[in-house]
Structures are given as structure tokens and as C-alpha cells.
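Input: one structure, supplied below.
Complex shown without one protein chain; remaining protein chains in place.
Now for subunit A:
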Amino acid sequence: MVAFLLRRFSQSIILLVIVSILGFVVLNLIPGGPLAQYALDPGMNQDDRTRIAAQMGLDRPHWVQYFDWAWRLLQGDWGTSFRDGNPVLTVISRHVPATLLLMGSATVIAVSIGTWIGIRGATHRYSVFDYVATVAAMIALSIPTFWFGLIGIYFFSLRLGWLPAGNMYTIGDGSLLNYLHHLIMPSVVLALVHIAIWSRFMRTATLDAISQEFVKTARAKGVRERRVIMKHVVGNALLPMITLAGVQLPSLLTGALVTETVFTWPGMGRLFLDSLGYSDYPVVMGLLMFSAILTISANFIADVVVALVDPRIRLA
């Protein structure tokens, strides 16, 4: 077990290094760069531009820049934003909580509703509920998130006036209720596609588990049907779902960035687009590393949880 964790952990580190190199290379391949914005500035000459490049350390070979950046990162220094001169960590941490809040609430919605739909679809296979859920999932999967966002804004904000069309809170009103009110629509919109994915996988996993012999054993013991489903079937069906949760995180993050743009949510999505526009390399690299760490640790945690929950791995 410890060996397994150590192996997975070292794999994660190697993966992070690869991601950082790829990110750095791609970023430097993109035409433009931090100096492009000064290129047409009549008040600057070539000397000024060279001086700025030297100041930013951009005159050094790319591999030196990379190792310098990586070495500082290891020491906890994520660099300084080219745009406003603030430390990257400060810039990112201003935007991360909003994104995490959105992702968290969408996950809660998607997992709880998706699990319920999946179990019910499997235990009532080929029922009206099952067919409706299947068709609804296909619709949710084939329509992009931003469309749902726009439709939601049109109906619930413009027509009905029930929910705010954007932002995280009303300026001047910082109450919890106000936050929640703003949170409802973005998180539901973000959750939609994940409810669809989660319910489909949960349905399959439940069907797999329900046909196992031990379910018949439980029934033969006289265990009540409700407990047969909740304890024996769902218990075993949830195992593969833990792994799925880890795998789904990147798509949740991408979805969050889109949703933030639609609902002018002050999260990482906005920051990422702006920083890319300004060629603010340190911030972009910082966001990239943050997403990579988030994804890799989510998968690592999923593996650990599976190992802890499944005695066949825990005790092997």
C-alpha cells in the first residue's frame, strides 16, 4: 500500500515536470510575446525595448529562463506578473476561490443528482424514467455549456427576473444569501453536462453490480430490497465512480472557465484570458501549474480513496 502510494506520487511529480516543459515551450512558440505591445509605441526605441527585455530576463536563452523559473518555483517563488508587478501567487489567489466555489457547488449538484438518476435508471431499467433520463442526458451532452448559460440568463434573469444575470454578489450587499443567489445559475449550468456524464456512468456501474452473485446472496438472506441496493449494489458501483471523479476534474475546470465568462464570474477564467492577451508569461505559467497540480492531485486522491475503500487493494 505504501509502495503503491509512493509510486503514484513519484509518477505525479514526473507528470508535473512534463506539463511545465510543454506549457513553457508552447507559450514561447506563440507569436507576439510581452514586448509586442511596445513594438508600435512611437515613444520607445530599440534600446528601450532591449532594456525592458533584459529587465524581464527575456534576453537569456529559453532553457535558462525555464530552469530559472523552475528553480524559483521549487523555492515557492512563482514569479512576478509582467502586467502589474504583483507576485503571481497574489494575483492567482485573488481569483482562485471564486472558481473553486463554482466548481465545488457544481460537483455537489452533479454527483448527488447524477448518482440518484443513475441508480434509479438501473433499478428501473427500460422504465419511462430511464428513457427520459437517457434522452435528457444525450441533450445535455450535445449542447455546449455557454448556450445553456445564455438561455438561463434570458429566462430566469430577463423574463422572470428570479436570478441575477451575472457577477458574484451585488456591490454593497455582501450577505451569504446574496452570494448564494448569484451562485445558483452558474453552478447549475456548469453541473448540467456533469449530471449527464455522471448519471450514465452510474447507471452502467449499478447494472454491473446488480447482476453480481453477491446481490442474489443478500436477497437470499432476506435482506430488505432497499438495503440490498444501497449497501451491496451502490457500495460496489461507487468504486469505479471515484476514479471517474478524478478523471472528470479537468473537464469541470474547463467548463468553469467558460461558465465564468458567460456569467462574468470573477474567477480564473477571466484572469487566464486576460493574461494570455497581455503575454503575461509568469501568470499564465502559474495558472497552468495550478490547474495541473489540481488535476494531478485530484487523480492521486481518487486513487488513494479507491485503495482505502477497496480491501482487495488496501490489504493486498
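To be clear about the criterion, a contact is a pair of C-beta atoms (placed from the backbone, for glycine too) under 8 Å apart; a residue touches a chain by one contact, two chains touch by 3 or more; residues count from 1.
Keep this in mind: contacts and distances are computed from a predicted model.
The chain not displayed here is annotated in its UniProt record as "ABC transporter ATP-binding protein", chosen from "Sarcosine oxidase subunit delta", "Heme exporter protein C", "ABC transporter ATP-binding protein" or "NADH-quinone oxidoreductase subunit N". For subunit A, the residues in touch with the chain missing from this view are 2-3, 6, 212-214, 216-225, 227, 232, 235-236, 239, 309-312, 315.
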